[in-house]
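With one protein chain held back, the other chains of the complex are shown just where they sit.
Coming up: chain A.
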């Protein structure tokens, strides 16, 4: 392997991160991260959604500035001030979503970004492209329209664009997510040839197999922190299976001094009770950008919490929406207290006691410009006693809203404050109050603590436990395994729109669920 020789020769980092921290309101996206990126290495950044990968890339490509710590380029501390500056430093980024103009040809796309006062230098470009493609062993149709290329070919064009601009460091953000298996293998081979030429590559993925197959060095991110690194020496010493199990340990293993670690109180669910929610063979057709669902079946008894674990984007949202009635199911049945509800509307399902706490709090959960008080009753518009004969009863609404604000500890300047002005945690409390209020029987929580700070996370989890303790059936969808382990009675794992296994939450559930999540048998 040539990476062996090159990494020993050029041991100096092209780019290094030292204690880089980036905060957003309510979240620490990156928490004092150290990273060294060397020529001749594929550096894999591994982590689930929300682990902080995108933020890290944003800082490397000049889109974001770190709050603390520094970035060194060639050993010198260098603030990367803009994407243009990043390009000038030799850092090229291929983003998750294609950034080519589909109506233009490949050549025209490659020429974009040149000085506006010059004629595009087509001849120069062709010579340069020919040189690069020959050395990499790929072919690129310069005069084809981008819209006619496959996704894999488009990606090659994006990589080529970075090369034409003399990049020394190439960042590939979730580049395999849209590729076919063959395309993924080709990309792996291409990355290998690029590092052989002395390039450094940062390869972001959440697929363990790719990380083990294509990487030289692996850094694992978890909730904004770097929880471990496998350097090239160890990487080569271990076999693929050994690497994967080490990564699983890093990604899903229990952290020492984890403030969220709470012992799950042993609760007994009465096994003989009739299930409140029964789902059988639920199916949803896939759309352009979302997977479908196939033969989803589960039961939840009163007082029971069923967790849905899985990497984000495997059909969790579709499942929640299909149950709530927001997304049309193509087959299967959903029974609430034994009564079929799959043909009912969103409103009717809610009236019968099915509640859906969405993960998209501002996008669909609330109307940001409306006052807090109205947002409590968004799903009850027209219902007594808040409306009588269609007329708003301001006093009734304010009275009940003030009560809910107290009960759920919503920190708001006033009831009239537009809900979007509140922090994420307080918006979540508004949603919790709305969904858990009288009449709830089955509650679907979709990523209930996503993006919340620790205090609000713990408070939300307590709400979920209390909900089940009241005898409601709870479906908890989460990408945070720790959360599921600390709350659920059973955990089902979703992958590609199907439930691949269900695990009782006892002793070794952590390892079993972790293995199911990455596509191994429990």
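Throughout what follows, a contact is a pair of C-beta atoms (placed from the backbone, for glycine too) under 8 Å apart; a residue touches a chain by one contact, two chains touch by 3 or more; residues count from 1.
As a convention for this text, contacts and distances are computed from a predicted model.
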(request) From the list "Acyl carrier protein", "ABC transporter permease", "Cytochrome C oxidase subunit IV family protein" or "histidine kinase", give the UniProt name belonging to the chain omitted from this structure. (result) "ABC transporter permease"
(request) Out of A:40, A:232, A:307 or A:325, point to the residue that touches the absent chain in the complete complex. (result) A:325
(message) Touching the hidden chain in the complete assembly: which of A:81, A:287, A:330 or A:345 does that?
(response) A:345
(request) Kindly state which of the options A:148, A:281 or A:409 is in contact with the chain not pictured. (result) A:409
(request) Determine and list the chain A residues touching the chain excluded from the picture. (result) 325-326, 345-350, 356, 358, 360, 363-370, 374, 378-379, 381-382, 387, 390-392, 402, 405-406, 409-416
